[in-house]
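Only a single protein chain was left out; the remaining protein chains are all shown in position.
So that you can tell them apart, the chains are marked A, B and C in the order they are listed, and the count of residues begins at 1 in each.
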Amino acid sequence: MIVIMKSEAGTREIDAVLQRLNEMGLSGHLSRGVERTIIGVVGQTFPELKEMLNALEYVEDVVPISKPFKLASREFQPEDTIIQVGNVRIGGPEIVVMAGPCAIESEDQLMDTARAVKAAGATILRAGAFKPSTSPYNFRGLGKEGLELLAEARKQTGLPVITEVLTPADVELVAQYADILQIGTRNMQNFVLLEEAGRTNKPVMLKRGMSATLQEWLLSAEYILARGNGQVMLCERGIRTFETYTRNTMDVAAIPAIAKLSHLPIIADPSHAAGRWSLVSPLALASIAAGADGLIIEVHPSPDHALKDGAQSLNFENFGRLLPQAESVAAAVGRRLAKPTVTI
Amino acid sequence: MIVIMKSEAGTREIDAVLQRLNEMGLSGHLSRGVERTIIGVVGQTFPELKEMLNALEYVEDVVPISKPFKLASREFQPEDTIIQVGNVRIGGPEIVVMAGPCAIESEDQLMDTARAVKAAGATILRAGAFKPSTSPYNFRGLGKEGLELLAEARKQTGLPVITEVLTPADVELVAQYADILQIGTRNMQNFVLLEEAGRTNKPVMLKRGMSATLQEWLLSAEYILARGNGQVMLCERGIRTFETYTRNTMDVAAIPAIAKLSHLPIIADPSHAAGRWSLVSPLALASIAAGADGLIIEVHPSPDHALKDGAQSLNFENFGRLLPQAESVAAAVGRRLAKPTVTI
Amino acid sequence: MIVIMKSEAGTREIDAVLQRLNEMGLSGHLSRGVERTIIGVVGQTFPELKEMLNALEYVEDVVPISKPFKLASREFQPEDTIIQVGNVRIGGPEIVVMAGPCAIESEDQLMDTARAVKAAGATILRAGAFKPSTSPYNFRGLGKEGLELLAEARKQTGLPVITEVLTPADVELVAQYADILQIGTRNMQNFVLLEEAGRTNKPVMLKRGMSATLQEWLLSAEYILARGNGQVMLCERGIRTFETYTRNTMDVAAIPAIAKLSHLPIIADPSHAAGRWSLVSPLALASIAAGADGLIIEVHPSPDHALKDGAQSLNFENFGRLLPQAESVAAAVGRRLAKPTVTI
Partner (left out) sequence: MIVIMKSEAGTREIDAVLQRLNEMGLSGHLSRGVERTIIGVVGQTFPELKEMLNALEYVEDVVPISKPFKLASREFQPEDTIIQVGNVRIGGPEIVVMAGPCAIESEDQLMDTARAVKAAGATILRAGAFKPSTSPYNFRGLGKEGLELLAEARKQTGLPVITEVLTPADVELVAQYADILQIGTRNMQNFVLLEEAGRTNKPVMLKRGMSATLQEWLLSAEYILARGNGQVMLCERGIRTFETYTRNTMDVAAIPAIAKLSHLPIIADPSHAAGRWSLVSPLALASIAAGADGLIIEVHPSPDHALKDGAQSLNFENFGRLLPQAESVAAAVGRRLAKPTVTI
């Protein structure tokens, strides 16, 4: 950490910083420039230090020189994390396609979709039993009944399932049914939930918060990792900007950026980014080209009858058309789509 | 709700929309223009309807014509909600000042601050026992011990206390100690937490999410109201934008906008908006001038020794200087600061 | 255009709107709902109308139902615009690669780069003679001397050239040298410059403003088209958001969105979006997968000696590695890279 002093800081003010560092068991290395003095902090720094030093009157700025996340960083673990889910390996050379309805609405809807996405080439089934909803008056999912349908769909198709958990008290229940726990965008900084997920032995997919920086996102992953669960994958689903044509703005650069900063697999969710089904396929292909390790896509038997997210859901036909294109783009960047597990 | 059809939509496509409406027990009122047809939806609409209709192929756009929140709206309740906390009334002609340290660090730090802010004119004591933290390695509060210190501070000063609750499981505990439950910016859409707070009989201060629109914020308030707890106040604490000079961008227009849209009291948090103590006082005064019903301000005996948020905390002297100015600005807009309860 | 009245609007207030419409030679088609009345505007509307009607006291909202841009819209011209530049056709099945240094620094730097990008497979040379600069103290380009070097580079390599024009007074001069006029992000709403470019017969590449919506961008294109110059291509170069890891946030969804809304070719600028050379190639490939008609990429013989944008410039080796990958991704989405003109 480097402390940049204000130009008007004199010996007394610089000494105050050095003394404050000493109080905390650290020391400072002075570098006096023409315009101002810079103090390099020597010793074991900690995250609050930046804020603490910033509070000192003659400090102009404090610049951290190491990243605040550790376990999630490439420096800590240079090789890619690979997460095994059933027969599927996430984070390796193969690209995994997760697909299914936004919300579980009925047995028929779920089973039809599960079979259709499997037939098209998806390798993991996604579907929500507990749904976050902006309004208290909206449909919020079938809950436990949904989880049971999900287990049944896995049994019938052999596809592992991913589903969202909304609150710490549900983690144990959801973990009994799900192969991957999903933590949604509104919960990216629900730290108690992150820790609870960190205590399970289930893979976790952590969606990026709507207005989270890459660093905040990786720090949230760090919460899970720090509890001993190393099976974390990240999911870019678009960020909130001034543009209203799309539901969110897919930050496609986050895909290679995360791959650079971290060893954790990175998945793309073009459905929530786009908010319009007609843009889902181009965004899915773009994500693969940018280096995504997987896709998570909303598919519904009849999007115009969906209880949730119909406008951004692909029907079976459009999803079926996307997969061969995805395969081609994957090949162009030296990868291939993971194949569905042999049918049971 | 109005459905705007694409210009290329013909009779068949329009009929498909009408039929879909019929399936849901609604009907449509056609308005054929030169360029395109518009369908007014007749019947009891519901929030998912917009998304559902948007999913239809020849629908260009769906425009809701009523607000999605009800209990929180001025239409539902024209007169201001006034929340009684001890002797203080929030939302009436008086402006309430809540002040105290970001986090409770020790008995001395808390008691000294409580006495100082009371002496300066604050009417409610703020202090965090459970602290959300971006990094798992940062200080996260004293927990239950902090709550007990808070109760002691209330006893000694007579000031009611506000403190944050982070997770549903803690609501009952925190409600035993706090006079006002605070729900933080990262939890604005933690719907389970909102509902849990809605089941208590404690006033709740709901901070605006970092990237929440006014409508989303009011819908989150609606979650609490819909559970039967009508004592909700809102808190503007700055939103996330591209500007990095301040920690957040205080959306001062949200103050009069909320007062227009809703009957709930609106509090301003200049400390988190600014992120720099030197900007806290101007933002506090601006908030009062814009119509805020209260302020919540971080004050610390020695900001450069604070474990959290030191850079944005006022010391006793600066806080003491702010209050008379706040009183003057309040008077200029026809209000006055609430006075602290008589000392015990 | 639809006028949504406030719920408290009575007959008198509705009549006031109808009368105002009559004053402007329009009429209104009433639709009385349970909660509120809606007025469809009948007649030839115009862009100011929305604002005008919004100013009326009992108007809740005004919803335009046609797009404000015409000449730029797919409805107006369903088939793709194809722009011929030398032997290159932009907007057809081939994807054009424009490459070169951010700024022209010297004859050697420009000629070396021109030859290198041509050898690698670029079809158009980009290089700036007039450079916008945030600070008045920075390098601002070689001006006319740069244009002459550019003409010389074109002569030696046969590559058409694209270069920026900063101000209306320079349009004539720049148009004498350039094959494509570039209008930069800070000038997207420099309407006098747009019109001046619209008066030339040169193709124009219009970069998206840093915080421009798709609609504003297309309206800026409309300025050029309305002056009679139909050869406009758009360029997505990233928008400004809260994320600071990248220089801008590439809005990759803008690529298929523009293709849907407009017939104009859409080019991607991964260099300015990323701001870091290591992210340029993934973003370039993502853009092609999303449907871009071309790329514009900064290449420099020695990025660490560049006077401008070195951090986001590819060196010859990295650029050379990108093109075959771009060719593969193009093939995966059914397209191919345009080939450089035969050497003169």
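What we mean here is this: contacts are C-beta pairs under 8 Å (C-beta built on N, C-alpha and C of every residue); 3 or more make two chains touch, one makes a residue touch a chain.
Quantities reported herein were computed from a predicted structural model and do not represent experimental measurements.
Just so you know, the chain we are not showing touches A, B, C across the whole complex. Within the complete assembly, A:T244 is the residue of A:S106, A:T244 or A:S302 that touches the hidden chain. Remark: the omitted chain is touched by one listed residue; of C:S27, C:N87 or C:S133 this is C:S133. In the complete assembly, the contact with the undisplayed chain comes from C:E216, out of C:D112, C:E148 or C:E216. In the complete complex, the hidden chain is touched by one of B:R32, B:K155, B:K260 or B:R321, namely B:K260.
Residues of chain C that touch the chain left out of view are 20, 46-48, 51-52, 54-57, 68-69, 132-139, 166-169, 186-187, 189-193, 195, 210-211, 216, 219, 222-223, 226, 240, 277, 303-311, 313.
Residue positions on chain A in contact with the hidden chain: 2, 4, 7, 29, 31, 33-36, 38, 40, 42, 60-61, 63, 65-66, 75, 240-242, 244, in rising order. Residues of chain B in contact with the chain left out of this view: 211, 213-215, 239, 241-246, 249-257, 260, 273-274, 278-279, 282-283, 285-291, 325, 328-329, 331-333.
Operating definition for what follows: only the chains that are shown with their structure count from here on.
Seen from the C-alpha centroid of chain B, the farthest chain centroid is that of C. Centroids of chain A and chain C (each the mean of its C-alpha atoms) stand 31 Å apart. Inter-chain spacing, taken between the CA centroids of chain A and chain B, is 27 Å. Residues of chain B found to touch two or more other chains are 240.
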